[in-house]
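Before any comments, here is the structure.
A single protein chain has been omitted; all remaining protein chains appear in their positions.
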Amino acid sequence: MKRLTLFLVVLLGAYLVWTTQDLPDWGDPASPANSYLSTHYIKKAYEETSVPNLVTAVLADYRGYDTMFETVVVFCAGLAVLTILRRTKRKHKKNVKFRPQREGVDIILQNAARLMIAPMQLFALYVIAHGHHSPGGGFQGGVILGASFILLALAYDLKSTLRRFKENTVLFYSGLGVLIYAGIGVISLVLGGNFLAYAAWGGLLGISEVEAHSYGMLGVEIGVAFTVMAIMFSLYLDLASGGDLDEGL
Amino acid sequence: MYMESLISFIVTEYNYSAALILIMIGMYGMIAKNNLLKKVIGMSIFQSAIILFYISIGYKGGASIPIIKHGSGMADHAAIDPTLYVNPLPHVLMLTAIVVGVATLGVALAILQKIYRVHGTIEEDEILESLKE
Amino acid sequence: MDHLPFISAAPALAILVSLAAVPLIALSSKIPNLREFWTLAAGVVKLLLVLSMAGWILAGNTYVYEIWDILPGLSLKLRVDGFGMLFALVASTLWIVTSIYSIGYMRSENEHAQTRFFCFFAVALSATIGVAFAGNLLTLYLFYEKLSLSTYPLVTHHQDREGRGGGRKYLTYLLGTSIGLALPAMLITYHLTGSLEFSSLGVFPETVSKSTLVVLLLMFMFGFSKAGLMPFHSWLPGAMVAPTPVSALLHAVAVVKVGVFSVLRVLTGIFGIDLLAGQDLNTIVCGVAAFTVIVSSCIALSQDNLKRLLAFSTVGQLAYIILGAGLATKLGVTGSMLHISMHAYSKITLFFCAGAIFVATGKKYISQMVGIGKRMPVTMFAFFVGSLGVIGLPPAGGFISKLIMVRGALDADMAWVLGVYLTSSFLNAAYFLPIVYRAFFCTADESMFEDKVSEAPIFCWLPPVITATISVVLFFCPWLYLGFANVMFQ
Amino acid sequence: MMSAQAPILILLIPLLCGLAITLVAQKSKNLAFFLILIGMIGSFSAACSTLIQVLQGSAPIHYRLGGWPPPFGIELVIDHLNAMVLFIVSGSALLTAVYSRNTVIVEIPDRVHHYYTLYALLVSGLLGMVATGDAFNLYVLLEISALSSYALLARGRGLAYLSTFKYIIIGTIGASFYLLGVGYLYIKTGTLNMADLSQMLASPDMKESVSIKTGFVLIIIGVWVKMGFFPLHGWLPNCYSRASTTTSCLIAPLMTKVSIYVMIRLMFSVFSVDYVFNTLQFQQAVVWMACIAIVAGSISALAQQDLKRMLCYIVLAEVGYMVGGVWLMNSNGFAGAVYHIMSDVMMTLCLFMAVGAVIYKTGDSSLESMRGIFRKMPVTATAFLIGGFSIIGIPPTCGFFSKWYLITGAVETGQYHFMIALLFSSLVNAVLFFRIIEIGFFNRFDDSGHGIHQKFEFSEAPVMMLAPMLICAASLLVIGLYTSFILRNIVQWTIPAGL
Partner (left out) sequence: MNLYGSLLWQFDLLIIPMVIICAIAALTIRDLLSATVVFGAYSFLMCLLWTEMLAVDVAFTEAAVGAGVSTILMVATALHIKRKSKD
């Protein structure tokens, strides 16, 4: 079976590698992929949205619909893990044989974590807010935020972390993030534009349409950050404790 | 002559080939590995290899990162030379793909833990053995 | 036909009447008398509706009604012509008679689930009339399938192991052949001709090769396996597990005649008799039918169970009808149409009698019926008349139709078919007459019945008397049915 | 104004309702049910409005998301084909939502609100897949529906986790193949918009390109994995048959049919008839594969002792019908396949609902659980019967007419093996369903072979389960009777030029 799979995979791989000769040269600026849509984005995006980070502009505006569903994917994964793994009754506890044991309290680790968490969160906020001008944005910032809570849970323990950031609050934030994103879209719809057409916000906020794009993107990035932060933490919660939120790693 | 074209092929397309080789490694892991966690690792390799493929599409020789230089000295609405910046579109697409990847990974791991709890093992053959009894 | 078709909803109403009776029957399940009143009322209304169209049909008109535009270029359509009228009239008169009979039978046997029985009975009848009035092959197929399904609960009415086996066989044969053979044949025909309308000239263009025609012909003949052509006949004896009224109506009239009717429709309306004769396809039809006639009659000779004997006799008579149509002459086809009605009246009489005997004595086997004629003279006399009709002896209507078919065979210069006809009639006589003989003429000690055995309830013996009378009347004045058959060739 | 926004509302309303369930309905199961109902009704009415708009106008509806013009932004394109699929998907999701009232509380008592959120996300993912006009956006929505279906399927019966894990692995391979294929297209054309792609791909040198061909094959294989087309079907029966009742009602009819839609969309809206059938030479091979799928699916269904597994194998055979119909390369086969999408959603839904009701009442899904069903649960039995007739293809249920067109298509192109496969499957289905009907109709026998007419308790499923089931059953007849209307007004417009 394994041999056969190997053979087939090698065969398929060889064929696919062979087909690459038909592809444009790597790094060719004139290749179709690099010239058609891409040129338009590079030339126009800054002008149309006043966001210099082209990735953010395309991500949150031109293809903002994709990104909304990307956030929904994250949200969905969090709920999925919760639905699959989360237990409230602890009747199965005996079955968990290889439960990691926490031995004592590591003071160095805890203090280091305490020192690091605040700068981490600050940096995360910077990443979210400065995503228009530098690499970063809602996803990256959200993941870092989530990671800061994970760090807290790793250094201390799950229960004390949960006291600060309750499971229901986590879920609330995850839903809220998507709701912010979709809500911005719905409001632009109510304001007479199409779904996610930030330009419609211009009149409401008293700014030009181009600026409205920029603000709209900031709004949705914040929404993304909420969801990603909450879900990253929630994934850790469930997977690390095996679903009973009793004890982490 | 033949050799030269081969070398040219390798040099110009090696990045795509690397991505495709990684895809095949990942796929082999997903199909042939017996341990379910190994399958999951194979799945992640598979997905990030596809991301590599896309990122390779977007690369442009001699260009810079896709953030428009602006502010002092640069006129806001001066014509922007597209050759100066790499293609942002594949990056956008792949941000989505990364997120999809981690989402799938999370769900797969959750189910894996559940399987372990029910069957006491994550070796596929042992699970199938235990089902026969 | 010179006359324009007459557009009217009457045929659709005739189909709907018995369907409309279904909820009424179901709702009055607690009051048996009311329930049976609905059944009878629907039957009478249906008969009146059918009769109301008779005059126009005899004058050479047709009724056309498009029910529903179901596929682009192909609609559900009703069309009443002479042949359809003939069959509808037979079915609707016999429904009333059978309803009376089944009331008597079901009550005296104290059967369970009588409401279900009468409901599906009504559905089956509406499907039968639907087949009779179908205006194209698609409509015919639709009602044909409806009939197969609605009779399943009737065949398996007893819900016992025997019923399950019989029902299984019944559906396997009927659905298997209709989906596996008739449906693709219909689709290929549609593909070749672009039409499924019946036309006396046939629908196939001359470009279609003979081998294709032969394959299609066989697919149609065996596909409508309700006609019971061998080797697709064995569902019929199997389905005799049903209560007798079901066997009587369905296996003398509705189900099997629907099969024969469908085959005849295809032969005359899709292929057209000119094509059959011209391309020499009629030899194939006749060959298959003749084989079935002879073999089934021989099997019938060896049967002891009266209902199974009647079943094999039915198989033979059905093939007989198809044989007539296979002659592809005007007389042959007329005779076979006529024989549908003649055989229906005779055969239903026989089934009614078998049921009456069962009700009165509980006997199923011929060997146990010695001397029964003295105890149940009325029933057995009706049986005698019925068997005369099947054999084709005067004074029963069967004589007339057989006579016309024989003349058709002479017309077609197919002398061997004549031989088949005569042989078959002899065989029919050979298995029917001994029963009658032994029922009446036996010594007192041979008689297997004691004095207290008497006639079955009136609901059971009156219907066979009525149908036997009709059978005799048809011998003297077959003009109505003959008129319907003749209209087809004007 | 609202009608102009209807295309986005179709999937936005379920999405928002799903979120609302997570946010406000943590405690109340009734509120969660109420919200999901609102979401599905909203989605369905938006789909109706879109369908009416499409039927009235002749041109497809384009909806620009974010207001960006098409190749740069994402757009929703709604023509006759996906208006019909949207209508049927949102309609059946609504019916299933009503149906789920009783089952979810029994089967997933602890996570009702999460279940409903995932339900809403799945539905909006499916609807989004159907509505979108962008190749990459399709991938994202594919993953949403996949992820939520993983979670829904995992909360099933028995070994659901194991089969769901397999589904994750196989499903990811499928989705990744699709993504890779889109990558191949993007690298050669530089665009992701479907309409734009099809213009680019029409040029002659694209037709000869090896990488475009590879891209096409990868995409098609990816979609085939998702629909469980032979020989990539191994995961489907285990996964769907072990799912909980509501989940299988939702996923089994919709997932495969939406994948079929995606296949049609990609084959004819991104690539062209000429490219798929003339440049590539797979047509014969795919029809043969469809035949094998039909035959293998039917025979495997015959071997099953579990009702749900049996239905799953029937679903596999039906996938073969539709793939074969599309690949027959003529307009009748195509029309049959498109019509069958509609009818098959309704008939599988009807059957799964009926079986779900039996499981709900008896707790058992073996064939024997149907014993005495005609007396115990006459309404359920009737719905099951109609669904079964439709699968067999008995007129006037819609199954007959789709078969009619598929067979006509097969006859016209002379591919008689496909006709024989279809007829064979009809016959096997007839055996399957009459075997069950027999079990349901006959009682236990006593020693002499007579039926024991014991008094059954009249124990029908709750109204909330019966009503959607009956609507489904009725719709089978209605769709069947309105075949002509549907073909003239919808299906006829979907037939791609040149077929």
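All chains are identified by letter, namely A, B, C and D, in their written order; residue positions are counted from 1 within each chain.
Simple rule for what comes next: contacts are C-beta pairs under 8 Å (C-beta built on N, C-alpha and C of every residue); 3 or more make two chains touch, one makes a residue touch a chain.
Computed from a predicted model, the values in this text were never measured in an experiment.
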**Prompt:** The complex has one chain that is not drawn here; which of the drawn chains does it touch?
**Reply:** A, B
**Prompt:** Please identify, in ascending order, the residues of chain B that touch the omitted chain?
**Reply:** 4, 7-8, 11-12, 14-15, 18, 21-22, 25-26, 28-29, 33-35, 37-38, 40-42, 44-45, 48-49, 51-52, 55-56, 58-67, 86, 90-91, 94-95, 98-99, 101-102, 105-106, 109, 112-113, 116, 121-123, 125
**Request:** Against the chain that's been left off, what residues of chain A make contact? List them.
**Result:** 25-29, 53, 55-56, 59, 96, 98-100, 135-137, 139-140, 143-144, 146-147, 150, 232, 235-236, 239-240, 242, 248-249
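Please note the rule applied: only the chains that are shown with their structure count from here on.
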**Item:** Intersection of the contact lists for chain B and chain C
**Value:** D
**Prompt:** Which chain pair shares more contacting C-beta pairs: A-B, or B-D?
**Reply:** A-B
**Prompt:** In terms of Cα-based centroids, which chain occupies the most central position?
**Reply:** D
**Complete:** Taking each chain's centre as the mean of its CA atoms, chain B sits from chain D at a distance in Å of 30
**Complete:** Per the C-alpha means, the centres of chain C and chain D lie apart by a whole-Å value of 44
**Per-residue overlap in chain C, given as positions that touch at least 2 other chains** = none
**Fill in**
Residues of chain A that touch two or more other chains sit at 16, 20-21, 23, 31, 33-35, 37-38, 41, 63, 66, 70, 73, 76-77, 80-81, 84
**Prompt:** Okay, in this complex, where on chain B does chain A touch?
**Reply:** 9, 12-17, 20-21, 23-24, 27-28, 31-32, 56-63, 65-70, 76-77, 79-80, 82-83, 85-93, 95-96, 99-100, 102-104, 106-107, 109-111, 113-114, 117, 120
**Asked** Can you list the chain D residues touching chain C in their complex?
**Response** 389, 392-396, 401, 404, 407-408, 411-412, 419, 423, 426-427, 430-431, 434, 438, 441-443, 445, 449-451, 453, 480-481, 483-484, 487-488, 492
**Asked** Across the complex, what residues on chain C touch chain D?
**Response** 68-72, 75-76, 112, 138, 141-142, 145-146, 149, 153, 156, 158-164, 167-168, 171-172, 175-176, 179-180, 183-184, 187-188, 190-191
